[in-house]
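Of the protein chains in this complex, one is absent; all others appear in place.
Coming up: subunit A.
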Amino acid sequence: MRQFLLFITIIAVGLLFIARLFYLQIYNSSGHDLYEDNAIRKVYDYPKRGFVYDRNGELLVANQPSYDVMVIPREVEPLDTLEFCELLKIDKSQFIKKYEKARHYSPRLPSVFVSHLSKEDYAVLQEKMRKFQGFYIQKRSLRDYETTIGANVLGDIGEVNNGDIRRDPYYKMGDLKGKQGIEASYEKTLRGVKGIKFIQKDRFNKNIGPYKGGKFDTIPEQGKDITITIDAQLQAYGELLMQNKRGGVIAIEPATGEILSMVAAPTYDPNLLVGRDRSKNFTKLYNDSIAKPLFNRSLQGVYEPGSPFKLMNALIALQEGVVTPEETVTCYAGYKYGNRFMKCHCHRGTRNDMIGGIQRSCNAYFATTYRKILDKNGNASEGIDNWSKHAQSFGLGNFLNNDLFVGQKGRIPDRAYYKTIYPNTFYSTYTISNAIGQGEVATTPIQLANMAAAIANRGYYFTPHIIKNIEGETLPEQFTQPKYTTIDRDNFEPVIEGMLQVYKKGTAASLQIKDIDICGKTGTVENFVKIDSVKTQLTDHSIFLAFAPKNNPKIAIAVFVENGYWGSRFAGRIASLMIEKHIKGHTTRKDMEDWLLRHTLENEYAKPFSGESFGINGYTTLQIVEEQEYYRLKKELNRINKAES
């Protein structure tokens, strides 16, 4: 037996080794991935990020160099710290802290020592850099906004996070990526493709030479410049008018679906999210949970559309043949259904045909019409599905499938939606609020603007989009093919006539603009919040929908002003001014302009947080902005006007 001890031991060790090899090389192999191989240095060559121009060729976003001071702790030699600190504008304790941090990370690898030097500091520092062994300056490219507007449109770029890297291995630690707005939605177009060089290094981290003679190296592909559909001047004007208010404005060119302006208020200066203070500023914006400046209200704000939705009900009723334009409904200052009553502003006994109903925004007229639509076949379940289908053909109740980074579906209910609340019986009166655009109907400003565009076009729309031109590319078909609604062209005329009368003598008569036939519709929407779990009503939202001119429309617009009370008060003014600005290039209604700059709704927005009881609607007083603020806005207005001429 003795002779077998070594014999068996040898075989056992041989098997043990093969098992270990199996574990290391097959089961747990780190594989051949060049990117994972830390014996290969990957040197990236970043291409120029594409510029962004507005529809008139005005440069909005360019690039700026940024200079980071980098340090490789092991290579640092004794230096004049006092002079160095002065050049970098830091003090000695900061110097020691930063140095220790870098050394802790790795003595061999470069760390950022001071990021985003100003050009001036860089110029001074560069000349003296040779005195500081172990430090060097790394050039990077940041965004340079040529404007202070359009933060919600343009978006920003920021360093990728671990999630981004996991989702798309193209990105490496420290890369910049579009985070919001067009920077995010056109990220791949703008960024180009970075080049890469694989370099074999040794264990001292020194380069030996190109890996396999540079066989796998690639050259960078430049980012493409893009032109967006936004009119920078109109955008700036819209943002100015929306100052001290909250809400969203979307203006669309009906003939193309191009978004002329997209205002979300409150907004911020895009320059805040560039450079040294980016993370500080972002945190500040992000943490403002009351004003929510990062929340793009024009795309993400879901509101009940209110009276503008009556236009939809009118169109559906005509299409379904349940009313004729001439048929009248008598309004008893409201509409009685069962033992309930829906109030209306009409005088008791007013007889409204369709045009009158739109012009006076008669609730009784549309309640009647809505019931006729649903009860057409004597089956409200079938009726509401049909009604829902028509409304959805205008792009309501679903994502528009556009090129904007964020969005909301809104809501156009159908029978299935009500199944849980009304499992068995279902009558048209159950959902009568939908008649006047309240209740379960909800839309975003961009959906409503698109509806206006579809009405302006008499039956079709182009998916609203923000891209006008990409260097050397044609636009995708989804933006150039018209989408047809389920409403026939002829049925639009009475509704449009009604919208025109809204301006001529109806709810927006005070907003008339000389020489322009504007078709519009006001909306005044009740809204509620929960304050300490008590449902509390706030001042109504001011909503307006319009397009102009009546024939050959150039602009369709939707304006939402939160808690602005009635439709023509804030939203209507803004819509009229922006229409005039776009069509004429200048404004004549200086009185309206001035009124908008003068008034703020900040006191309304503070109410739910005040902890005290408060009045709404009729029981409120309008707040005037402080003189200083007024002059600032006035100056801004002059600047815009000057740029226009």
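We adopt the following convention: a contact is a pair of C-beta atoms (placed from the backbone, for glycine too) under 8 Å apart; a residue touches a chain by one contact, two chains touch by 3 or more; residues count from 1.
Assume contacts and distances are computed from a predicted model.
Chemist: What name does the UniProt record list for the absent chain among "CheW protein", "tRNA-(Guanine-N1)-methyltransferase", "Rod shape-determining protein RodA" or "Acyl-CoA dehydrogenase"?
Modeler: "Rod shape-determining protein RodA"
Chemist: Of A:Leu16, A:Val43 or A:Ala509, which one is in contact with the hidden chain?
Modeler: Residue touching the absent chain, from the options given: A:Leu16.
Chemist: Using the definition of touch stated at the top, determine which of A:Arg103, A:Lys201, A:His345 or A:Arg589 touches the missing chain.
Modeler: The one listed residue touching the chain not shown is A:Lys201.
Chemist: In the full complex, which residues of subunit A touch the absent chain?
Modeler: Against the missing chain, subunit A presents residues 2-3, 5-7, 9-11, 13-14, 16-18, 20-22, 24-26, 28-32, 37, 39-40, 200-203, 208-209, 211, 213.
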